[in-house]
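Would you mind keeping the following structure in view while I ask a few things?
So, chain A:
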Amino acid sequence: MSEINSHIPEGELAQKWTKYRSSVPLVNPANKRSLEIIVIGSGLAGASAAASLAEMGYKVKCFCFQDSPRRAHSIAAQGGINAAKNYQNDGDSVYRLFYDTIKGGDYRSREANVYRLAEVSANIIDQCVAQGVPLAREYGGLLDNRSFGGVQVQRTFYAAGQTGQQLLLGAYSALERQIGMGKVEMYARHEMLDVVVIDGKARGIIARNLITGELERYFGHAVLLCSGGYGNVFYLSTNAMGSNVTAAWKAHKKGAFFGNPCYTQIHPTCIPVSGDHQSKLTLMSESLRNDGRIWVPKQKNDPRKPTDIPEEERDYYLERRYPAFGNLVPRDVASRAAKERCDAGYGVGASKLAVYLDFTANTERYGRIEATKQGNHNPDKETCMRLGREVIKEKYGNLFDMYKQITGEDPYETPMRIYPAVHYTMGGLWVDYNLMTTVPGLYALGEANFSDHGANRLGASALMQGLADGYFVIPYTIGAYLSKEISTKPIPTSHPAFEEAENNVRNTIKKLFEIKGTKSVDHFHKALGKIMWDKCGMARNAQGLQEAIQEIRALREEFWKDVRVTGDANEFNPELEKAGRVADFLELGELMCIDALHRNESCGGHFREEYQTEEGEALRDDEHFSYVAAWEYQPGTSFTLHKEDLNFENIKVAQRSYK
Partner candidate 1 sequence: MSTGNMNLTLKVWRQKNSKDQGRLVDYKVSDISPDMSFLEMFDVLNEQLISKGEEPIVFDHDCREGICGMCSMFINGRPHGPKQGITTCQLHMRSFKDGDTIVVEPWRAQAFPVIKDLSVDRSSFDRIIAAGGFISVNTGSAQDANNIPIPKQDADAAFEAAACIGCGACVATCKNASAMLFVSAKISQLAHLPQGQPERYRRVQSMVAQMDAEGFGNCTNTGACEAECPKGISLENIALMNRDYYSAKFLKEEEIH
Partner candidate 2 sequence: MSNSGKAFSSSIGKKLVMGITGLFLILYLIIHCFLNSLIFVNDGGLTFNEGAHFMATNWLIRAMEVVLFLGFIVHIVQSARLTIENRAARPVKYAYNDGNANSKWYSRSMGLLGTILLIFLIVHLSNFWVVSRFTGIPTTDANGHDDLYAVMKLTFQNVWIVILYVLAMVSLAYHLLHGFPSAFQTMGWNHKKYTPIIKKVGFWYSIIIPLIFALMPIAVYAGLI
């Protein structure tokens, strides 16, 4: 029996959501007008939730730290969004998407949530198309699909390599429409710095106006955290520079449990690090694996140029190890395989921490098809490559340009060099079926919650989840809570709880300025990132994690003694913003290591070196670890574990195989 109640509705899996949605209490339109909802973050989850809730009649306030809601990092998602539409007639269904997601997550996610996600996936595509999102189409005018890792159907909808951008701009325009109508009040360049809890319920926030530095109080009958993931705890990641855990972490400190913090996704196809100056890593979309073959030389430290290495001296290790899925294995598997090869000494490039992603074979294949179309049935290699390059350019042009821009190398001529990098965090605030955290009235949506991806997220599922939560889940499930709040009058922000929360924030800021140390915020962030990457990254072991915990504690102590925050509290001060965020990362990092250390198994993105099969695959321990680890914060930065057991009634739990 679980210690915490996830409020999963009774009944058959396929009926749960339909039945629940039809029976969840409603709030009548007149009452909606007097209920206020605060939304933190304006990415896919935040913007879609804020817009949908405002359309329903609630009074919404939406906050983002960027200068416009359109900048949220959802915008950088490249590859696509999954939906069980079966437009390709390849046997896709809600159940298959559900199954793939559970399996892809290495059986560490909640059946009912994932099924609901698969069910609403189709509505998302409908909604986005209706909003004018220009998804890719075929000549017949119908929507096009492509395939992504870990699945054998084509269910991924896309808009060139800018799917996240287009979906976000769709949600953003829906949000702006509500702003224009006065139904959403938008607070850009505002950062949430605390949740206000009154009588056990979330009732508002303290936000800092980033321009003036003023601390402001806002009341809400409910607070929705749509603040994204915490990959930036690693310093280097594919996240935006501003992506942070602060909103979620403040909520955690106010009583919201943190679920599965150690589950981080390391994306296999990123541009490798080029030097110490590096501030962030850039992803090369997973969709490239559709047409790129990954290899390393068979000879260690091979000094030859990749194009000079003959076919038989190349090790296409993914195709060798996983013949069924080949280059399209899930991300965790592909990343670990790359690390394995590099650790064994087969890495390429100056740092030897990279593998090749080679488009030659498919360029030639496409070229041959094009030549045939043009009536040339016996094209030479040159012609094939020339024509094939055009096809590749059409499909991935923007990514190739991006690669060239960053590395100075032309990927049309020489294989790309790629290496895994931190990309997404499956862990996040623990939420029940309603997306409510353990603090009543406090919700978490999108990447900020832990819910749907288990221990590993499949490609093109993050966009799906963010929009599912915002457009199709929260508008219903919030009724279960707000229907009981209709008689709650807005609480004046002079209430002592607001007073106290604001004072705490003010004191923390004051403390940061008073340190007047010698080292910059970035110095600590980089140091933390290195600990996390080395010891809580792609592969972890008990000893390393124990060391990491000690090192992080020491670093945190040093931070609070020796950080230098320049400028003033009452002005636009990005250094202060960073300092607050890094302070939170320094606590979160410890919890991630604690979680990773306690989970004595390997699953998905969490790979413990002690727990692997003879072939080096992740070895789960379903008997002891088939649960969600939900951590409760205790004053003085310690954490208590609560478990939510995972029951698989509709799926046979098996060792994940992509062979």
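Keep in mind that, in the parts below, a residue touches a chain if its C-beta (ideal position, glycine included) is under 8 Å from a C-beta of that chain, and two chains touch if they have at least 3 such contacts; residues count from 1.
Picked so that all candidates are chains of the complex that A comes from, given by their letters.
All values derive from a computational prediction rather than experimental measurement.
Participant: Looking at this complex, which candidate touches chain A: 1 or 2?
Facilitator: Answer for chain A: candidate 1.
Participant: Quick one: in the complex, what on chain A touches candidate 1?
Facilitator: Checking each residue of chain A against candidate 1 gives 48, 51-52, 55, 66-73, 75-76, 85, 87, 123, 125-143, 159-160, 162, 164-166, 169, 172-174, 176-177, 179-180, 186, 188, 211, 238, 240-242, 274-280, 282-283, 401-402, 405-406, 408, 471-472, 475, 520, 522, 564, 566-567, 571-575.
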